[in-house]
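One protein chain omitted, others in place.
Going by the order they are written in, the chains are A, B and C; count residues from 1 in each one.
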Amino acid sequence: MTTSTEAETDPAYAAIEDLGAAPLWRYYGNLFPAEPRSAAVPYVWRYHALRPHLLHFAETLSLEEAERRVLMLINPGMSDPPATVNSLYAGIQVILPGETAQAHRHAANAFRFVIEGDGAYTTVDGERLHMRPGDLLLTPGWHWHDHYHEGDGPMIWLDALDYPLVNALEAGFFELFECRSQRPVVPDNISSRQFVHGHLVPAWDIARSEVSPIGNYPWAQTERAFDAIAEDAEGSQVDGIVLEYTNPWTGGPVMPTMSCRVQRLPPGFRGAAFRRTASSVLHVVRGSGTILIDDERYDWHDRDVIAVPGWAICELRNPSATEDAILFSFSNEPVLRALGLYREELTERQG
Amino acid sequence: MTTSTEAETDPAYAAIEDLGAAPLWRYYGNLFPAEPRSAAVPYVWRYHALRPHLLHFAETLSLEEAERRVLMLINPGMSDPPATVNSLYAGIQVILPGETAQAHRHAANAFRFVIEGDGAYTTVDGERLHMRPGDLLLTPGWHWHDHYHEGDGPMIWLDALDYPLVNALEAGFFELFECRSQRPVVPDNISSRQFVHGHLVPAWDIARSEVSPIGNYPWAQTERAFDAIAEDAEGSQVDGIVLEYTNPWTGGPVMPTMSCRVQRLPPGFRGAAFRRTASSVLHVVRGSGTILIDDERYDWHDRDVIAVPGWAICELRNPSATEDAILFSFSNEPVLRALGLYREELTERQG
Amino acid sequence: MTTSTEAETDPAYAAIEDLGAAPLWRYYGNLFPAEPRSAAVPYVWRYHALRPHLLHFAETLSLEEAERRVLMLINPGMSDPPATVNSLYAGIQVILPGETAQAHRHAANAFRFVIEGDGAYTTVDGERLHMRPGDLLLTPGWHWHDHYHEGDGPMIWLDALDYPLVNALEAGFFELFECRSQRPVVPDNISSRQFVHGHLVPAWDIARSEVSPIGNYPWAQTERAFDAIAEDAEGSQVDGIVLEYTNPWTGGPVMPTMSCRVQRLPPGFRGAAFRRTASSVLHVVRGSGTILIDDERYDWHDRDVIAVPGWAICELRNPSATEDAILFSFSNEPVLRALGLYREELTERQG
Partner (left out) sequence: MTTSTEAETDPAYAAIEDLGAAPLWRYYGNLFPAEPRSAAVPYVWRYHALRPHLLHFAETLSLEEAERRVLMLINPGMSDPPATVNSLYAGIQVILPGETAQAHRHAANAFRFVIEGDGAYTTVDGERLHMRPGDLLLTPGWHWHDHYHEGDGPMIWLDALDYPLVNALEAGFFELFECRSQRPVVPDNISSRQFVHGHLVPAWDIARSEVSPIGNYPWAQTERAFDAIAEDAEGSQVDGIVLEYTNPWTGGPVMPTMSCRVQRLPPGFRGAAFRRTASSVLHVVRGSGTILIDDERYDWHDRDVIAVPGWAICELRNPSATEDAILFSFSNEPVLRALGLYREELTERQG
């Protein structure tokens, strides 16, 4: 038997390389980590710092040129391919009065969460969806969509896509629509109006699907939910009063690849320490607070966006004595669950 | 070979009877009908005719004596066991101010649809549910429930149960609670408040189940749904703007044995002729109109209850030029679908 | 307030009866039993006593006259409609060499378990299935089927159907085929050959369904399973080495309404006392033993058929010191599970 030093010079290594093979024993440790080490780092994107630049580009770069005018929120640890955390991407998009963003479709699932502005629309497969702050608009994979803006002032929203996952699985497709904009084929906002009230759903012929048929989950409903629950629900020791947006046909997540949630942290909330294999992105709808991630403290403020890597230990806190904090978030939890890879655990409190 | 006349006197018939057997060839036609012939007949129970008698019993019969003070709506074709249509039962219950109906539970699933009154509660597994006209309250199988009334005037509701099915399957259980009434263990109406808004659901630990966790689907939400949809949805050519109450955990019916729906027939609505193997019961929330069932016309008015036998050809009409008609209904469609026995078809228009 | 004696003569009772209503308080106890009381009684049909009569009818009654020549095994407690236990029916059918049983289809699901004989076929939706003792042949609802016999000697099998359930749900349909027999349209036994080996299934286009695509589960496979498991598996303390026939598309029961199982009770087996809301029928493939049902002992022998009512406490025993006992059984457990009505429990040993 040769020693491993001798093995280094063994010509069999070159021979198998020529045949397309490699020795597993030289790769072993990297392939099987003891536990996940995310390439992503915790990060907070500062909305109020980014906003002036976004508006600058809105003035200097036409939508015809940009196709979509978006600041990608790229995790410092994940530049190639660019992603926000693991299989998820977030960006901040702006559109100005009178502009239209061209109709296209892609295999990647997408949604928008409206940050500010009024008077814009997204048309999804022929349904025109009006956008107001706090609304969650879905553009599931392979649905035609275009945006336009008939209001005043800039319209800004958070864009989210699963393209890092779709591309990693080599399942990406893209098409431009035959015209710049779709013509509406159903009444405006009809899908929301049919589905948002009282867990009542249309009982006539609408095809059931693994993606939600709801084009827009309006913020007004979310507010009503928080008001109705008030202080009466126990909620989650980790996440406070946390609600999941659901697909009416299945009761499950809005799309097979992304789960969307919104949570209220009451004044003084101090969440339990927790980790899970899912990666997530938080967006501050209002309020401010802190998150401890793997023993580091990050402050967050109104409209910031936060990257939370998978398997990082997190604790959410709202130190305000009087004000709620409201966070919108999305994660790849449905992917991990579907593939049998989801794990979660409460841990010791940090610091 | 003997002739069939000779067979009649064949002593083998008596011999097999002694051994617990019988000749299939003498039963054949009855066991395999060419198509379903329901034992139920179409029938309309007149609320305004029944109401005075119901109030009479409210005055003359104590709840201690009656346990539940209900007029059973028994189909003329189905007296033993008593049922409204096929596997379903409906009744009209009244409770007076100051009364309590004793806590019990049964394997049969039940729900209430409130007809009139205010100030009563149903407590279901420790959650107190306030009842208002048009509210749908669930008491799924084996959930403790009791009713009490703190308001003024009689409180009247439609009761529905699947006991004919549960008993036919010999799966009925019943228990009295240790006390006359349950003590609330969670805030009033918390389940509704957590679930009725915008297809948002709690993302903390609540056990998922095949029965809906919603104790009360409030009428206010149903009205909002109809208002939001307005004239903009196509609806069903058979049933108009018809909405199904759903289980948030599954997107399916509220219980495995009963589907609950509510439908709006706009002025002048004339539904297509249709039949299905499911049996159903309609209740007129408001308005009046007609239903053709197997070529017979039945008029219905405010608060009436209508038996629609399975596989009967039906057509719904709202002849009013100005007023909507609103119908609540329930059926055993989930049973037939789960067992692979559901069929439906559009047919020729009748008459 | 009147007393309950006065109430008896209250004219309101007659008045509501005229309006189609009845007082729940006079029905209460019957509608909500404390626990299930099956109409069925435990019963053992003696194959060796019935067999001569069956053969007598085979000689004296033509299949043209009888359509199907079957001795129905009617539970002494369930004559109208005739059933074996609850929602299930079993019968013993005979067909002679040269005979054909006419092609038809019905909404009721059916299967056959072959008792004796060789050389007969059942054609199911154009696939000819050869029948050998111990084979389980499915004729799911609305599948055309006819039988014919090209061998020697009588061919006898156990027939099972869910018509009591289908008829109770008023969902029965029946049609005669246009000819007396179907012409084969696929190779004989192809479905079994494609599915019975090693949990391998065809990956080309065959429509998935809630009913098994397997026409015949051959006894040879069942024997191989018992041989392979031998004494090495723990099995069930209630049922010994009990195996369920499954639908390859779902892993669940062969049909939505009936579960089929086969069990081996090793020499000296003494099962735990147990009850469940499902009703079942046992058929002795070989061996003999006893079953205690609600404290009564019933002996069973080779090829007997046994009715086991739901919620009866049962204990199975094989007193032989040397011989296995093998039982085939079927039950309505899938119905009760689908509807949320299944319960089971181990109980104290009887006697």
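One rule holds in what follows: contacts are C-beta pairs under 8 Å (C-beta built on N, C-alpha and C of every residue); 3 or more make two chains touch, one makes a residue touch a chain.
Note that this is a predicted model, so its numbers are computed, not measured.
One chain is not depicted; across the entire complex it touches A, C. Considering the full assembly, C:P248 is the residue among C:P154, C:P248, C:P309 or C:P334 that touches the omitted chain. The chain not shown here is touched by just one of A:E150, A:D188, A:E210 or A:D294, and that residue is A:E210. Looking at C:D18, C:E178, C:D205 or C:E348, the residue that reaches the missing chain in the full complex is C:D205. By the touch definition given at the top, chain C reaches the unshown chain through residues 187, 190, 192-205, 208, 212, 214, 217-218, 221-222, 224-225, 228-230, 232-236, 239, 242-252, 261-262.
In the full complex, chain A touches the hidden chain at residues 1-2, 4, 7, 10, 12, 15-16, 19-25, 27-28, 30-39, 43, 45-46, 49-50, 53, 56-57, 59-62, 65-76, 81-82, 86-87, 91-92, 104, 106-109, 141, 163, 165-175, 210-211, 255-257, 277, 279, 309-311, 332, 335-336, 338-343.
Keep this in mind: only the chains that are shown with their structure count from here on.
Set against the Cα centre of chain A, the chain with the most distant centre is C.
Taking the mean of the C-alpha atoms as each chain's centre, chain B and chain C sit 31 Å apart.
Residues of chain B in contact with two or more other chains: none.
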